[in-house]
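Every protein chain but one is kept in place in this view of the complex.
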Amino acid sequence: MIDSVETLNKRVEALRRESLAATRILVSMGTCGIAAGAAPVLAELRRLLAERGLENTVEIVETGCIGQCYAEPSVEILNPESNSGITYGKVKVSEVSMIIDHLADVVPGLETVNKTWYYPEDEANADNRLQARIVLRNSGRIDPEKLEDYLKNRGYQALAKVLTGMSPAEVVKEITESGLRGRGGGGFPTGMKWSFAAAQPAGRKYIVCNADEGDPGAFMDRAVLEGDPHSVLEAMIIGGYAIGADTGIVYIRAEYPLAVKRLKIAIRQAEENGLLGKNIFGSGFNFKIELKYGAGAFVCGEETALIHSIEGKRGEPTFKPPFPAVSGLWGCPTVVNNVETYANVPAVIRRGAAWFRTIGTEKSPGTKVFALAGKVENVGLVEVPMGTALRDIIFNLGGGIRDGKQFKAVQTGGPSGGCLKADRLDTRIDYDTLTALGSMMGSGGMIVMDEDDCMVNIAKFFLEFTLDESCGKCTPCRIGNTRLHEMLDRICTGRATGDTINKLRNLAYAVKDTSLCGLGQTSPNPVLSTLANFEEEYEAHIRDKKCPAGVCTKLITYLINDNCVGCTLCARNCPVSCISGERKQKHVIDQDRCIKCGVCYQACKFHAIDRI
Amino acid sequence: MINLTINNMPVKVRKDSTILAAARKIGIKIPTLCHFELDCFSFEHRIGSCRICVVEVEGRRNLAPACCTPVAEGMVVKTNTLRAINARRTILDLILSDHPKDCLTCEKNGDCELQHLAGEMDLHHVLYEGKMSEYQLDLSCDAIVRDLDKCIMCRRCQSACNDVQTVGVLSGIGRGFRAVVGPADLMPLNESTCVFCGQCVIACPVGALTEQNCRYKVWRALNSGKHIIVQTAPAVRVAIGEAFGMRPGTVATGQLVAGLKLLGFDKVFDTDFAADLTIMEETTEFIERLTKNENLPILTSCCPGWVKFLEHQFPELLYMPSTAKSPQQMFGAIAKSYYAEKMGLKPEDVIVVSVMPCLSKKYEASREEFSPNGIRDVDIVISTRELANMFQEAGIQLNKLEPREYDHPLGESTGAAVIFGVTGGVIEAALRTAADWLSEKELKDVNFTAVRGSAGLKEATVKVAGIDVKVAVCSGLGNARRVLEKIRNGEARYHAIEIMACPGGCLNGGGQPYIHGDSSVLEKRAAAIYKADVDLPIRKSHENPYIKKLYAEFLGEPGSHLAHRLLHTSYKARGHLCEVKND
Partner (left out) sequence: MSCGDCPDGRKFDLIKEFPEKTKQLNDFIDALDIGPDRNRNRGFLIESLHEAQHIFGYLPRSVQQFVADKLHLYLSEVYGVISFYSYFTDRPVGKYKISVCTGTACFVRGANAVLEEFKRLLVLENGETTPDRKFSLASLRCVGACSLAPVVMVNDQVYGKVTAKMVADIINECK
């Protein structure tokens, strides 16, 4: 039971003394690590350590994500003394014994991964490393299922500080001064949101954590919940104290079973140790946290929809005002914040607003986690100070474009965002610069596209997503987006007429201007930004009936040219068997039956198939 | 008070006003579709979903929906900038792009808010074309037709059904382009717990919800050579004039009769006659239950919507309503027995048509207990709107007709009967008779004003012959639910309760001319009803000479064996109609 600051400190002391292991082996067991095969690697590690009698000197820690998804399964050998270590990537079960053989030094021939980040709380010197980890400070370093691990890493210190030495108003002031902005997409100042709710008359209030992470291709909230759930709980308790709420609710999407499991464990641990419940730290402050599950609806990430969903209704947004901070869940003042926003809070409280402002930009202090995916080499999570250049993220941290292809564009902000071309690679990104360029920070999804991507098709893809996910309540989003999508579909299939671009643009603006909620107000962004950056590609589709990237199947034809030597490879691979020809004779494609899958095009070793 | 400017004109409005209300104050009508308001019941459906009302507000990034944007001090609103106009046209364009544009053959033709808007908004062609919603037409019930292809997702019906009526049949279904409003799984309405009150129909701005059209049946009957008679409900006479340009609140009884005669009915009778009869039977039952002090409170049973609601939702209270049939059904029963006999006709050769403010009456007439020997007591039910439409088709200009009198013997009625059309009227009529009967003298002041007014729940304790009779009057099923829950939980005690499914009573029934949210019309209709009451020479049911004659010649006493057979009914628990049956 941790019922005072003294017991907390004693507990941490004891824990520090207890950890005797000379070596720690960290295995990243996030969703993505497990999917990549971390479980058998872990089992092999355990088996071998037991076999060799090393269980007491080597401690295995099952951590959450380290963010280097491309390198999963990953194993880190850490020397707790020097806090330095070696990380192996793409570890195979067969390689585990070698790793154990060489605990202290690098196994020759195995792939290792460099750490590109530093921890601003630990190291004053960034050492020219691009990443700064505040949100992910514990992810990949601690066992998320052990409260002890969190406590050893400054866990619940911020809460202790708040409950024993700060008034609610001081907490709100600290957060306000830090300039922390909501990481859920809008970038609304968190301190201001808290102050609205705090200013409401005392009574029932709620703190809600938005863990609905619906942007496809973004997974930072999942990483935090899987890797460091206590940090979110700690922040929610602090928030509850600041606004005068006694209940917190985490609204989490059902598609994240592992995050749910770890959150449940964390909540139980916090309750058992008196960090949740009555009279926390002897301060007289009570707080409880409940879990509520989503059920597959992106729009429930929108805060009013989220509240309706918690209330058991259809997740339809409602018009604001009233804002949730005034009238939210069950009509009570409610603060809704994103997972990543919360994960910042304990650090801000511990180190103070001024420290936080030393990282990032003037208007957007702190860091931002991006989920880097698409055509980059190093898919994964990166946490960079606000104001980092896109080029650094994509080419340094991301390792550039895969397969030596050409960078074409990067989509930030997911389906509500926009794309940026190569000429914007040097933009230092924060909330305001991205918005100024017609894109959005969004939740931090960053999808990189290369020369093989058709931007019209990409715009259509995003619109398809918003169409699927629109709640259907308001006219512009329900019907307007459908019409936009139909126009894009006509463009991609060569049925569009000359005035389509104009119609598209006008309707896109009208949908933005008149939609009820953020989903509809931003859903045309991918269309508008691809139009702004790649209008010639649209025109090629409309005027020439050609897809320059060779993606839109209705607009491409595969033809066998005279290079064909009749090797029959293509014919054997064609899934619909529509290629015919004698051995050593030129082959032909039956155009009527061809489904334009492109398999033959990739299979032919003689450049004998043209895609036109 | 808040000061703002709209189109450079200063306005001062109450703090909780919207831009829409502020604009209205200076004579600017901003188009609306999803917004629906009935101030007399303090009901507002403010969903902000259609977006046809967007205006420009200085300093805001997006256009603001006038219907749900609260005013703020110093706000600068422009309703007619090019940006706002174009946005509204685009919204209309989008709505029309997913709407069958068959106005000329639409039930709602001429009375459709979308059609009016399209007329006002200067849209000459639909720019954005594409796929359209397609749903199966629901013709399953006798009262309502649902054509969801025309639904514009304003959700006004949903609000009426769930929030006002608490019947809870309608919900948003699906999402995105496939979103629509309907019963669970889009089941046919007759499989649901719908009570056919038609409140959703009068809320619907377009032709997605309309009544089952029975006009052609009437035309056919009129030309069948059979003896065809018609009854008109109390609330019809105070509303039908609206369809002919008469001022709301005009009592058009005489013209109504004249018009019906011109249409070719053999006899034009009055449901009010049967309402007097209902009072005779119901009051008899009431006095019996009151004096024995058992099975109280007695609940009125003349509203079929309310009766069906009770059967579904409160099956344990089925002993409470009076067993007396509704006036419509009493009329039919008498017409096919006493009247047919008198006329020397076989019951099957008499066709009874009702003109009702109500859609539930269409369903009521089809209930099997009202078809003794397979012959329906009431053959065809049309709504006030349908009758107006028939007059129009026949070229009968109601406003130009000389008033005529109802025929005898089923056309004579009292003031007590006419007030059946307004909430509180049935109980007042019953009290007039009960007071006389209990005290065995003649009541002078027949106005029980305590039970009047449009409030959804009215309570009064009335001294009747020295007894404190506690009565309650509910209109709107949401109010009924609240009262019934209290009674079930033993939190409230009454002797008698009048319940009407429609807020305000039948004058706001689902078959009345559309008022499109102008609730002053309802107040005028109510005033007209009370005026009609005062204008009648006899104001107590039991003093109706033809009623006396009916009992003397045919029925005997109120509550007699024959009266029971013809004029009383029973109720059955219904639960969920959608229960799955094993084959």
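Per-chain numbering from 1; labels A and B assigned in written order.
In the analysis below, a contact is a pair of C-beta atoms (placed from the backbone, for glycine too) under 8 Å apart; a residue touches a chain by one contact, two chains touch by 3 or more.
On a predicted model such as this, the values are computed, not experimentally measured, just so you know.
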item	value
Where the missing chain makes contact, among the chains that are shown	A, B
Identified contact with the non-displayed chain, of A:Pro120, A:Gly182, A:Gly380 or A:Gly518	A:Gly380
Identified contact with the non-displayed chain, of A:Ser178, A:Asn337, A:Gln411 or A:Thr530	A:Gln411
Residue touching the undisplayed chain, where the options are B:Met187, B:Met343 or B:Ile375	B:Met187
Absent-chain interface as seen on chain A, which is shown	31-32, 35-36, 69-70, 72, 213-219, 222, 254-256, 292-298, 309-316, 330, 371, 373-375, 379-380, 411, 414-415, 445, 447, 449, 453, 458, 461-462, 465, 471, 575, 595, 597-599
For chain B, residues in touch with the removed chain	162, 168-175, 183-187, 192-193, 576, 578-583
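Here is the rule we go by: only the chains that are shown with their structure count from here on.
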item	value
Averaged-CA centre spacing for the pair chain B and chain A, given as whole angstrom	54
Contact footprint of chain A on chain B as seen in their complex	47-52, 54, 62-63, 65, 68-70, 83, 86-87, 90-91, 94-95, 97-98, 127-131, 152-153, 171-172, 174-179
Residues of chain A defined as touching chain B within the complex	297, 299, 314, 316, 318-319, 321, 467-476, 478-480, 482-483, 486, 503, 506-507, 510, 512-516, 521
